[in-house]
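Below is one structure; the comments refer to it alone.
Note that one protein chain of the assembly has been removed; the remaining protein chains are unaltered in position.
Chains: A and B, in written order; residue numbering restarts at 1 for each.
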């Protein structure tokens, strides 16, 4: 699948300053190292500046400052990475579904599917569900009773929405994601776990992305809430009644326990775990694999864990950590002894 | 979807002492803070007691002791959280499937589906499988050859059971869960991994719950075994030949390696990992994200990991941990010096 766009058209699309041959045919995008003569590249990270001179790219997205001394064709933009993001969609080989319902799909009589929506093979859409205009429902998707997908959404093949899951506009959901699963709610009766029905739903804002095999549980009583512009990577677990603020991003394999509330514009790195019933304020960055066991009330970066070592050294460190409390006591004890000795020494020297 | 139940009926259902208007219509459940005039709430956690006086709930599930001084309607019960669990199912908007097989489902001729079971759209049930009375098999489910689902089970849409997976009664399995996948078994032959066929099955007891996208691998030789009343949350990995004792609960994102045996009534918090071939006794609680690298023979709580810090402070701690072995040696060395000095001092003062 090949798209061909003139370099001048790209400049126009981006509002970029064109330096070079606007008639050049562009057929794709690539890194500076890998770009061939039909491909556009970009320089965003200064550590790749060394590849600029030797790149075979047809043209490079550049800041004006970086363009000095570069002889090749260029599109001058204030933010090359953002410019790359914007034109990437022009070269995306992802198949675009046409409006219409595949004859194999099973749609409840009282579900509403907009005429401008696309529903794939073997999709199931249940009673009272609503699929808005411009939505793609992939093959094998299941849309539960009364669930809604807002305008322009894109559901990959095999996405499951249970009942009463309401999704905003332009939301992207990858394969295997499950929204509205029954959260982990049990009351313990003499050692036996009794299930609590999860009667809340899930509410997802606009412009959200939800990754492969990510799970967002329905609320126990009220809804689980995902704010506008939130981006969730793959293999994430969002428990019942979690609230995630607008424009917060989470990398893969994060687990958020029940009723935890995360602020806006947070960045949660991969493998982070958060306990339940805590609050994380706006503007927090949590580094990879950190265990968040208490609320965070100040913006900033937070971490836990230990640094990697060769295993033989690590075994020593790990053994010593278990002795730390003892070491701390001995250190304090010695400080007292040394203090006594040195003040004793002083006393005698003064005496 | 609205259910209406008289407050008096709820009291009768629970065996609770009714204090107030039994004719009041109840249409749902909510927290003390969020409950409206048609909703019942509950007071379980003492820290929410402050919301009791200001709640708009139609009635509150309360212990007798907490009811003193509360003017509103109440249902007096010994365990309000358990009472809430029990009535939650009355208000569950989850669609209930009627008995019968959807015409699009594909069922092997020699599979047995009870007339009182429900099989959803596009489900596939293979040769020799058995689906008991009162079972719901959701849309897009796959039930492999000779697999069995016992009475009253509920499989959400898109659950996969491979062949030879036997499931007890009243088992709930959420979307995306996979039981009977081929475990990670390979023999290394000169650097090349040779696959070992996984010829065991999976055996699941009664009253088990298995969460969204959780994986339970089949046994290599004998079966992987999940005991009665076990509750597994989302995104969990149970490797081949693991055994989990009755009424043990695991929160999300736990990973249990092959052949590990976990006792009864254990609670494993989120993100815990256990190495293979160990045994954990009954009544163990493992805190979140702990790495369990050896058998546990005494009931109690166990942990690993480090506490979260601001990232700048954490970097210092992490660097110091790598110096710990050196620090421990220096501390010991200094203790010897100080011991020598102080006993030397004593000697000289005594001399």
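Keep this in mind: contacts are C-beta pairs under 8 Å (C-beta built on N, C-alpha and C of every residue); 3 or more make two chains touch, one makes a residue touch a chain.
Keep in mind that this is a model prediction, so the values were computed, not measured.
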Open item on the list: Just to verify: which one of B:83, B:178 or B:262 makes contact with the chain not shown?
Closed with: B:178
Task: Sole contact to the chain not displayed, among B:44, B:97, B:145 or B:311 - done: B:145
Open item on the list: For the chain left out of this view, which of B:88, B:174 or B:235 touches it?
Closed with: B:235
Task: Touching residues on subunit B - with respect to the absent chain - done: 106, 122, 124, 126-127, 140, 142, 144-146, 158, 160, 162-164, 176, 178, 181-182, 184-187, 189, 191-199, 213, 215, 217, 221-222, 235, 237, 239, 253, 255, 257, 273, 275, 285, 287, 290-294, 300-307, 309, 313, 316-317, 320-321, 323-324, 327, 330-331, 334, 337-338, 341, 344
TODO: For the chain that got dropped from the picture, name the residues of subunit A it touches.
DONE: 1, 28-31, 34, 79, 81-82, 84-86, 88-89, 91-95, 102, 104, 120-122, 138-140, 156-158, 172, 174-176, 209, 211-213, 229, 231, 233-235, 247, 249, 251-253, 265, 270-271, 288-289, 305-312, 314-315, 318-319, 321-322, 324-325, 327-328, 331, 334-335, 338, 341-342, 345
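Convention: only the chains that are shown with their structure count from here on.
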Task: Cα superposition angle of subunit A on its copy subunit B, in degrees to the nearest 5 - done: 120
TODO: Between subunit A and subunit B, tell me the centre distance in angstrom, where each centre is the average of that chain's C-alpha atoms.
DONE: 25
